[in-house]
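All protein chains but one are shown in place.
Presenting subunit A:
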Amino acid sequence: MLDLACSDGQVKQSQASENSPLAIQGLTVSYGQKPAVFSVDMTVEAGKMTAIIGPNGAGKSTMLKAALGIVPPVSGQIQVFGKPLDAQRARIAYVPQRASVDWDFPTRVIDVVLMGLYRELGLLGRLRGDHKAKAMDCLDRVGMGDFATRQIGQLSGGQQQRVFLARALAQGADLYLLDEPFAGVDAATEKAIIGVLKSLREAGKTVVVVHHDLATVADYFDNVFLINTRKVAEGTVAEAFTAETLQAAYGGRLATAQVDQLALALG
């Protein structure tokens, strides 16, 4: 499934992508004149967990942000469940990198989770008991129920990450996009997060994760999307996560011994 030939983005939409939770076509994103993501196609399989992997600066996060309209693309089309992005906002939950916000912001853990209910609350809607109960429920699911009234600045990195996940859960979305949720978190948090993600998959939801730890890819995920500015490979772990594709994505950055070891681990 090595896909080094880059498509020109004008290819007719394939049958499979029509009802995909997230279908990206010919996406190019650029900071200044240097493209961070170049002409990338991606079709996310429904009800599966997909890892986006690639070396540092390969455009993983940028691709996710462009798919959500946070970063304006130079070109490309985004379809969510077969419709334009803006019609489907309510079905997408995004978990940003935890370093992207100021954790000294005056707010409590429960207030952050309640931000997930923004659509239900509207501009002037009163905050009711059932809203709070729902937020508490989401906090319990990530094992943070006891932290509800703490100020967010008192949390450890892993706890911050779980609060962000709880906020996404509160939205009750069908597609979950997470940007490096396992970066710099403790083992307990990693276990809690992967548990929640797997339960989402069991409930038929689709999960896409920007991931950096090659050792856990085969354990955690069904599908893999390898990127290094251009798409390198896409498919199931068995198809796309091979020594060959990794070599193509990481080049010299991954020691041959590492590749062999991974290949061995993958069988």
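The working rule: a contact is a pair of C-beta atoms (placed from the backbone, for glycine too) under 8 Å apart; a residue touches a chain by one contact, two chains touch by 3 or more; residues count from 1.
Rule of thumb we're sticking to: contacts and distances are computed from a predicted model.
Student: Which name from "Iron chelate uptake ABC transporter family permease subunit", "Deoxyribose-phosphate aldolase", "RNA polymerase sigma factor" or "Lipoprotein LipO" does UniProt give the chain that's left off?
Tutor: "Iron chelate uptake ABC transporter family permease subunit"
Student: Touching the hidden chain in the complete assembly: which of A:Ser30, A:Gln77 or A:Thr107 does that?
Tutor: Touches the omitted chain: A:Thr107.
Student: What does the interface between subunit A and the hidden chain look like in terms of residue numbers?
Tutor: Contact residues on subunit A toward the absent chain are 65, 68-70, 86, 89, 92, 94, 96, 100-102, 105-108, 111-112, 115, 118-119, 121, 123-124, 143, 146-147, 151, 153-156, 159, 167, 177, 188.
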